[in-house]
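Quick one: the structure is below, questions incoming.
With one protein chain held back, the other chains of the complex are shown just where they sit.
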Amino acid sequence: MQEQIDRMTRNTLGEALGMKLVKIEKGYVEGTMPVDERTRQPYGLLHGGASAALAETLGSVGSHYLVSEQGKAAVGIEINTNHLKGKREGIVTGKAFIKHQGGRIHVWNIDIVDEQDQLIATARLTVMIISQ
Amino acid sequence: MQEQIDRMTRNTLGEALGMKLVKIEKGYVEGTMPVDERTRQPYGLLHGGASAALAETLGSVGSHYLVSEQGKAAVGIEINTNHLKGKREGIVTGKAFIKHQGGRIHVWNIDIVDEQDQLIATARLTVMIISQ
Amino acid sequence: MQEQIDRMTRNTLGEALGMKLVKIEKGYVEGTMPVDERTRQPYGLLHGGASAALAETLGSVGSHYLVSEQGKAAVGIEINTNHLKGKREGIVTGKAFIKHQGGRIHVWNIDIVDEQDQLIATARLTVMIISQ
Partner (left out) sequence: MQEQIDRMTRNTLGEALGMKLVKIEKGYVEGTMPVDERTRQPYGLLHGGASAALAETLGSVGSHYLVSEQGKAAVGIEINTNHLKGKREGIVTGKAFIKHQGGRIHVWNIDIVDEQDQLIATARLTVMIISQ
């Protein structure tokens, strides 16, 4: 599993931003991302776009995990994110929970928290499931 | 101006993803981002999170540019993005237009297009303006 | 055409809130809604939910108009709306422009303006196109 994860994230945005997948279950995906020079905005805070990218990564991986064995593909179509709290260093953890698993559409809620489990951002991702 | 832009983007997510700001006017900001190993997802396509990050960067820079001289700060609070078309290589250009410039809230529409000006993604960013 | 519109809106939320469709073209739909006791929130202002409902109505009608002759159906899957300006009375006009017309997904931008064409709200609707 870890090998498959490593292969999937090689040479991707996830790698460029230091993301690490730490858990993949049916309907739940967890991953981390550092707050450092790769993920900050000019004021030294975690960039909102990094939060959105982590959220999109986790939900997409989760939908792929649910449908790829059926020969289907998961295509992210909409993501929205609220930025709730600034963070200057350390690590954030993203936790993606599937909210709706339909035949055509998956919806994920993703919370991004700091080391004290305080909410940094919250997101919702809509994924379309298509036959390949 | 270019110097100020370079300084602002040094050691940030924008630099990590290869973003370049190419135009900053009152109410309009334009920037580019490569589609390469820094911005792709595992299937080799532009990562939706990269589009969201470019959109958030452009709108945030635009609001900062509008209010920083008044001693105010721009805080991104919500961003939403539709992913419309895949892209495997080359460069995307993000074009952020201010949609609403209120005293407390700015709203930006951001279109991300390819080299033929075809729409890759479209986003809306809500920024809160606060006294520092 | 007007007859078809009247039939479509009879006994619907659109009728309950006083919406009127005034123009339907390929990729553009326009409609009005009164600001009165049917569409206000408790403070006497236009309810944000009324704006969202008008936006969803216009984009849905627009997608239906584009695909129904091909035996396909339009299903709204996500809508997001920014509320920008309060309004106490009179009429608002919603203008829905198609932003992306794909085989599987339509995306609409909808602006809601007052009598002076000032922006009251702006929305984006994602519609999935399915075979019936």
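Annotations for the structure displayed:
The first chain written gets the first letter, and so on, giving A, B and C; residue counts start at 1 in each chain.
FYI, a contact is a pair of C-beta atoms (placed from the backbone, for glycine too) under 8 Å apart; a residue touches a chain by one contact, two chains touch by 3 or more.
Keep in mind that what you see is a predicted model, and the values were worked out from it rather than measured.
In the complete assembly, the contact with the undisplayed chain comes from A:V107, out of A:L13, A:V92, A:V107 or A:I129. Taking the complete complex into account, residues 80, 82, 84-85, 99-100, 102, 105, 107, 109, 119, 122, 124, 126 of chain A touch the chain not shown. For chain C, the residues in touch with the chain missing from this view are 8-9, 11-17, 37-42, 47-50, 52-57, 60, 75-83. The omitted chain makes contact with chain B at the following residues, 77-78, 80, 104-105, 126, 128, 130.
The definition used in the following text is that only the chains that are shown with their structure count from here on.
Ranked by separation of Cα centres from chain A, the top chain is C. One simple way to say how far apart two chains are is to compare their mean CA positions; for chain A and chain C this gives 32 Å.
Touching two or more other chains at once are residues 80, 82 of chain B.
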